[in-house]
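Missing here is one protein chain; the remaining ones are kept as they sit in the complex.
When the chains are written out, they are named A and B in that same order, and each has its own residue count from 1.
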Amino acid sequence: MAVIRIAVIRIIDVCAWGLRFLGAAALVFMALSVFYDTMMRYLFLAPTSWSLEINSILVAAIAFIPAAHVLRERQQLRIGLIQDQLTGIPARVVATLIGLCGMAFCVVLTWRGGMIAYDAWLYGERMSTVLGTPKVLPYSLIPIGFGALGLAFLANTLEVLAGVERREDGAPL
Amino acid sequence: ASTYTGVTYMPPSYTALMWGIDGFNKRLNEGMGDAGKAEFYDSATLLKADEQIAGLRSRSIDYMFHTSTYISRSFKAVGLLGLPSLVGELYENGDRISRGTPLFNLMRDHLRQDNIEMLSLGGGVIEPQYVWSAKEPITSLEQLRGRKVRVVGYEASTALESIGVVPVRIPSSETYLALQRGTVDAAVANISTVIARNLQEQLKYVYKLPITAYTIGLYMRADRYQNLDPVAREAFDNATAWYDANSADQVNNVLYKRDHWPKIDEAGIETVEPDQAAREQFTEISKEVWEWWKDQAGREFGEKAIALARGESA
């Protein structure tokens, strides 16, 4: 069992790390492309047709895509006043409860978000802009991001149930 | 009693455009009596403009009012209502897209294929979007060349680009500052947007070339509409009939003329009507976009719809 658990957690972490990498790339692209678009408009009267649209979508990407990795690193903003005082069984009960809530929340968003992305694909919906991005692309960020986030909650919960008290860096679970 | 949830992204500061929407909701609720209740949410409190279609399709809402320019590449039939220059003809002849006209029925049937029921287009297009310039006069096709103009939407951007305009995409919220500081030279806008964002404080000229326009349409899911219970159905139909007969008419012929344009005059903005030559030249240029739209919406449908919009028998 332990082997399977460790393997599952490992796979989740690799996926989360990959998504985080994409998020970092999105952030760098955002800074550079907005600068580029502005300069092209000012100097050459040749702004891009895509900067506004793509970078708006990237804000959502930056929020969703790295979320799983941030959660695995226990870096999502939380108020740990009570939880951090707990040890033993109460600590595990609370951590498991949060993990289950997290998974339930992510299941709803992944499922419903997936259906919305599917509809946008089925009816060929597009943004009414020059670029006309098919809406299925941005809407897919919802199931991808929250799907990974749900798996990160699963990995956290598996660790709690297996009795891992502290992470390697000493942070509470 | 059932609850019917409706939305629009427009805030109350769009006073003229909200007049018909408020009137519709009032009549809808009166019509349903105890049998149902319409809950309406404006200002994008429930759904942002871009997400209204997704909300309608997924049935988190039951009906929506939406500006056609926002949804023209999803509801391809309504792309007609924003075609450059053509919107000038539709504005002058508002009754061509009233409920029950051949053009309205043609578009309605087209949208039904995608399970969308178009109940009304407000009875006509809202007065077209013109070119509003801030510092230097942009009051002819020649003066538009090489100018940075804030514009939204494929149809308007493409037509302007072919007369040498540099189309600029910036968020609506930053348009005021962009005009003030010269980030853009002009903006293509409806007069409601100008007034709601106080752009008249920064503007000096308006060139009344019909670049694009929108309707405030009322949409439901087709299956949702078909399956309304009889009382609700009647209430929707009666409120829709009122909306169709009054909305655009009131906006264009009463509210804009009485409340909006005087504010433009007060601000000292110079109004320039394009001459016949400019209109014709712009129509020729725009036909490229019309062709593109026909390909999007389907050739046969597109030909027929444009002919009807121009007052020809299809």
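We adopt the following convention: a contact is a pair of C-beta atoms (placed from the backbone, for glycine too) under 8 Å apart; a residue touches a chain by one contact, two chains touch by 3 or more.
To be clear about the criterion, contacts and distances are computed from a predicted model.
Among the names given as "Pyridoxal 5'-phosphate synthase subunit PdxT", "TRAP transporter large permease protein", "Heme exporter protein C" or "1,2-phenylacetyl-CoA epoxidase subunit A", UniProt records the absent chain under the name "TRAP transporter large permease protein".
Of the chains on view, those touched by the hidden chain across the whole complex are A, B.
When the full complex is taken into account, the listed residue touching the unshown chain is A:71, out of A:9, A:71, A:136 or A:151. Touching the missing chain, out of A:27, A:131 or A:164, is residue A:27.
Against the chain not displayed here, chain B makes contact via residues 3, 5, 39, 41, 43-48, 50-51, 54-55, 58-60, 170-171, 173-174, 177-178, 181-183.
Against the chain not shown here, chain A presents residues 20, 23-24, 27-28, 30-32, 34-35, 37-38, 42, 52, 55-60, 62-67, 70-71, 73, 75-84, 94, 97-98, 101-102, 104-105, 108-109, 112-113, 115-116, 138-139, 141-142, 146.
What we mean here is this: only the chains that are shown with their structure count from here on.
A separation of 36 Å divides the Cα centre of chain A from that of chain B. Contact residues on chain A toward chain B in their complex (touch as defined above): 41, 45-47, 49, 51-53, 112, 115-116, 119-120, 123-130, 132, 135, 139.
By the touch criterion stated above, chain B contacts chain A in their complex at residues 50, 53-54, 57-58, 69-74, 114, 146, 148, 152-154, 157-158, 166-171.
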